[in-house]
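Below is one structure, written out as structure tokens, with a few remarks after it.
Every protein chain of the complex appears in place save one, which is left out.
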Amino acid sequence: MNKLLAEEIYYDMVLGRTFELAAKEHYMGGDIAGFLHLDIGQEGFSVAAMKAFDKGDVFTTYREHVMAIARGMDPKDVMAELFGKAAGISRGRGGSMHLFDPSHFFYGGDAIVGGQIPNAVGCAYARKYQGREDGVMVVFGDGATNGGAFFESINNASTQKLPLLFLCENNGYAIGTKITRVAPFEKQAKKAEPYMITREVDGMDALAVYESVREAQSLIQDGHGPVFLEAMTCRYEGHSVADANTYRSKEEMQICKGKDSIDRMEQLLLSQYGITPDAIKTIQKRAQNCVDEAVAFAASAVEPELAELYEDIFAERKNHAVS
Amino acid sequence: MNKLLAEEIYYDMVLGRTFELAAKEHYMGGDIAGFLHLDIGQEGFSVAAMKAFDKGDVFTTYREHVMAIARGMDPKDVMAELFGKAAGISRGRGGSMHLFDPSHFFYGGDAIVGGQIPNAVGCAYARKYQGREDGVMVVFGDGATNGGAFFESINNASTQKLPLLFLCENNGYAIGTKITRVAPFEKQAKKAEPYMITREVDGMDALAVYESVREAQSLIQDGHGPVFLEAMTCRYEGHSVADANTYRSKEEMQICKGKDSIDRMEQLLLSQYGITPDAIKTIQKRAQNCVDEAVAFAASAVEPELAELYEDIFAERKNHAVS
Amino acid sequence: MLYREALNKAIDKTMEMDETVVVLGEDVGLYGGSYRVTEGLVAKYGERRLIDTPIAELSIVGNAVGMAIGGLRPVAEIMTANFGLLAFDQIINHMAKYRYMSAGKITLPMVVRFPQGVSRQLAAQHSESYEQMLSAVPGLTVLAASDVNYAYHALQFAIMSDDPIIFIEHELLYNKKGDIDFETAIDPLKARVVKEGQDMTIVSYLKMLDDVMEAVPEIEKQLGKSCEVIDLCSLNPIDYETLETSLKKTGAIVVVEEDHKTGGFGSQIVSWAAEEMFYSLDAPPLRLAGEDVPIPYNRTLELASIPTPEKIAEKIMAWGNKNGL
Partner (left out) sequence: MLYREALNKAIDKTMEMDETVVVLGEDVGLYGGSYRVTEGLVAKYGERRLIDTPIAELSIVGNAVGMAIGGLRPVAEIMTANFGLLAFDQIINHMAKYRYMSAGKITLPMVVRFPQGVSRQLAAQHSESYEQMLSAVPGLTVLAASDVNYAYHALQFAIMSDDPIIFIEHELLYNKKGDIDFETAIDPLKARVVKEGQDMTIVSYLKMLDDVMEAVPEIEKQLGKSCEVIDLCSLNPIDYETLETSLKKTGAIVVVEEDHKTGGFGSQIVSWAAEEMFYSLDAPPLRLAGEDVPIPYNRTLELASIPTPEKIAEKIMAWGNKNGL
């Protein structure tokens, strides 16, 4: 990886964490509501995956702020969305869980666990049909690999040899339930083994994630069908801001935080890329400024007009107030 | 296998085919309607599986007449059900696809492909909870192994180490669609490999099916969890009587019929069990008589009373006519 | 031409016109569709465009959503409405909502075809009607084809529309005969006055429309009144304007549907009439619908569970007599 890209990834990781911390603060402060699923701890995974899968379509879940920003969405538009403002990427109607941006080939933001996976399969079919080669990547958690939508999808993608990268973010938990209590094994790639090439990567190592996703993307592009890549990660916060995170011991949290992907990337930049501590500080500052601006933008942005309640339900039909 | 059992299995196979042929005839004649899925060609599989899994609960599909009878239902009650009569096993309200008989631990008769599989998982949980050891067997077709219900079930049964035998009747087709066109491989046991012990058996060989099911049942009883057993079979008729069966070539049908399980069993009885051709004829005659009686019974049985329309919807509540 | 042939023709025409139209579902390709609606199309357009899917309804609709996101115009077939329940998450949480949640950034030009209804002794798991549920979902357009001409025009409209559309067909109509008027354009979202009349408005759709039409001569003769019969055609949006015009004229409304009565689709029409047309009503509205029971296999019970021409005539006459119509 060249220095420029390494710096860019590092910046987006720092930006991601800074963004998430600000979002948390403003959730506590009441500017943001609903379910807020933070990606803190997983920034290395989220950023590297987006950067690596640079072309092609991406489908993901409700834990997607960092991915959305790394994919190219303006943090202002994302923060404004969390604030429910008209300037938000989904005009305040989607919120944290529903960030969509087709201009960056980013299709949400799905709050139904596993629901986006069949959508990604269909999109991969479309891409193959159109002769487009970049392929599709679908990101989902370990918890999603127990649901019918996931299983049908690995079967279908394999049968149809679709250019689809199944990227599993295995943080070991679905809300408060440990994956090993609801699946017969710890690594979910095993489920995909009868169907496709599977790979595993340390999700707390951004560079490794980057390389693995690049490799997987080139595999799916060769026409031989889908690939399953599993990244072992750790989220530092509760499932959402509403979750007190009491089901994990202090020790478990300590071990988990000890692998911090941002720290590791920082060390790497300092030791292998010859980036100075000052340059690191500058990056951090730049990220902080960006988030501050995003918050200021979101805070001062206007609310959607009441009429928007009835907009964008249909492309062609009109929708009117009923009562 | 002792002679008595071999004879019994043979009798039930002949009975099954005779029953199915009569059902077909009476469908053509208008006494039976709806969807009628014949088990012709698969009798060896169906009978042997039921005989082998002698205790324990059984869940199956809409192609279940032969299984129901082998399990102990009176052919009269089954035929009357096909005729839609009040004497039918489901009082004429279920029809061909919905034969239920808890007194024989036989729970349908489900017409939703794969729908019975999660039910069987739940029942296996109950049996384990109750400390009952016979376990549960769920029968389904190759087509069912592509649906979410199946996948969730192998995952769940494996995680919870349930005493559940997944018995796949792989006849290579789901209606007119060949399994290899909608799944990435021909043998569906592969899907279960990450989760449990898998086995394959020639479904056209009744004795082999019997032995395999016995073995599988003893495996699930040892507390180590579920087993997947796949039987390769062949149905001779269309998917249902309404299906013209044009998607299989003459050659394919010839090969398939060449393996006839009844013929094989007959040869075996003659050559290894010292049963005389006359005894075989007697068995066939007995089966024919039994079916004739069943038809006569069904034909002369009364229709359900109109009031039955509103019965058995609730155990406790009453249901009344609304219009 | 048969209803199923009209549907076939509609799909054929759009596929010929627009390369992005693809069809997916169980047995829709090589087999030609379990009700023969897609017969012959695979020979013309190949397996790439007539996609035989596994038995996985959640994926059929879920994949169609993704295809639409990817720029195709998928036409998904659910073999029978009851199996469509397996796809309700994709239909309601995804197909109906992506556009709104994305503030219009996602467009889903897709159709899900729903064959439904009481056919002939297919029993409880193969006989239901779900327009009640589907038409209550904001974001979905729900069309119901009662005849050959509408089937042909409306299905083409649905396929070429940029909105996600549920297209309901009744299994007993596939062999219904009729003519297509190729010259006259229709608005598939408008209700159709099938027969004009003065004294009561009978609203129906799908198979029940035929049963109503069969009952009408007897009703008119016995009551000495004339019936206006309306085919709703679109169940969401509902064309209240046409209903209003009719009701203002007749002052009485009957809604006939096949689905179970409690919570059935007709309750929306009747409750609208009660709320909005109260002062135009000369008699209590009448709802004729199926019984609140799972559909039984036995033919006599099956017929007892749904309206028939005889019961429709009888009940409307009793209602007319009782209320001085």
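Going in written order, the chains are labelled A, B and C, and every chain counts its residues from 1.
One rule holds for everything that comes next: contacts are C-beta pairs under 8 Å (C-beta built on N, C-alpha and C of every residue); 3 or more make two chains touch, one makes a residue touch a chain.
Computed from a predicted model, the values in this text were never measured in an experiment.
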Neighbouring displayed chains - absent chain, whole complex: A, B, C
Residue in contact with the excluded chain [from A:Gly41, A:Gly56 or A:Gly95]: A:Gly95
Listed residues C:Asn8, C:Thr53, C:Gln116 or C:Ser135, member touching the removed chain: C:Ser135
Hidden partner chain, touching residue among C:Gly264, C:Pro307 or C:Gly320: C:Gly264
Hidden partner chain, touching residue among A:Gly148, A:Gly172 or A:Pro194: A:Gly148
Given B:Met1, B:Val14 or B:Ile112, the one touching the chain that is not displayed: B:Ile112
Positions on subunit C where the hidden chain makes contact: 58, 82-83, 85-86, 88-89, 92-93, 96-97, 100-101, 123-125, 128, 132-133, 135-139, 236, 238, 259-260, 262-268, 270-276, 278-279, 281, 283-287, 291-294, 296
On subunit B, residues whose C-beta touches the chain left out of the figure: 57, 59, 89-91, 93-94, 98, 100-102, 107-110, 112, 115, 117-127, 129-130, 148-149, 152-153, 155-156, 159, 311-317, 319
Where the missing chain touches subunit A, by residue: 33-35, 84-85, 90, 92-98, 110-114, 143-144, 146-148, 174-177, 181-183, 247, 303-304, 306, 308-310, 313, 319, 321-323
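In this text, only the chains that are shown with their structure count from here on.
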Chain at the geometric heart of the assembly (C-alpha centres): C
Centroid spacing, where centroids are CA-atom means, of subunit B and subunit C in whole angstrom: 35
Averaged-CA centre spacing for the pair subunit C and subunit A, given as whole angstrom: 40
Whole-Å gap between the CA centroids of subunit A and subunit B: 46
Shared interface positions of subunit C, touching two or more other chains: 53-54, 56, 58-59
Residues within subunit B bordering two or more other chains: 146-148, 181-183
